[in-house]
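Of the protein chains in this complex, all but one are displayed in their positions.
On to chain A.
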Amino acid sequence: MANMIVASSKTVIPSTSTPTSTGAGKPKLHLNLPNLSLPKLPNLTKPQILSLSSSTLKSLVAISATSLTLAPPSLAEEFEKAALFDFNLTLPIIAAEFLFLMFALDKIYYTPLGNFMDQRDAEIKEKLASVKDTSAEVKQLEEQAAAVMRAARAEISAALNQMKKETTVEVEQKLAEGRKKIEAELQEALAKLEKQKEDTIKALDSQIAALSEDIVKKVLPL
């Protein structure tokens, strides 16, 4: 290959430089060419056209297209080591392989996965559409929710009131009980006090009689 690239570039260079170079340059070119020591120089005109074809006019492209079909066999025979444009049975085999790959991938990849994706798309769209239609339902549900909330609030307030009443009654009852108990205890205590008072007065009375006798005895000497 290295040979071929070098060779083609060498032949290209003179051909492009001939219009600009002076007459003195031409003999030099011919002197240089033998130095290249390329055995198959005449055959190189074909690759030269090929390498030029990409950058030249369409007419040249057409020529190369026709020469493409003719050139490779000779190239393959003479350049066994460097055959870039070597057309052979590989071409139809690759084409067949490509077709096989196309059908196989279609069977295991494009069609199944494509269908799957389309189905999923359709499902999602359906669901979206059904969701859009439910705004009325949502309103109804909201109203229901509000009603439920109101009922719950009323129930709770009623329950609260009742509970308050019950607790106040209970508290009052307990208060009354407590008062009664305290009053009874007070009464009892007062009664006890009265009794003690009477007792002490009785005791004092008896002591007074004794004391007065003592005082009389002491005052009236015998």
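Observations on the model:
The criterion applied here is as follows: a contact is a pair of C-beta atoms (placed from the backbone, for glycine too) under 8 Å apart; a residue touches a chain by one contact, two chains touch by 3 or more; residues count from 1.
Definition applied: contacts and distances are computed from a predicted model.
The unshown chain of the complex is recorded in UniProt as "ATP synthase subunit a, chloroplastic", chosen from "Ribonuclease P/MRP protein subunit POP5", "Centromere protein X", "ATP synthase subunit a, chloroplastic" or "Translin-associated protein X".
The residue from A:D106, A:E126 or A:E188 that touches the chain not shown here is A:D106.
The set of chain A residues touching the chain not shown comprises 1-2, 4-6, 9-10, 13, 25, 28-29, 32, 35, 53-54, 58, 61-62, 64-65, 76, 79, 81-95, 97-106, 108-110, 112-114, 116-117, 120.
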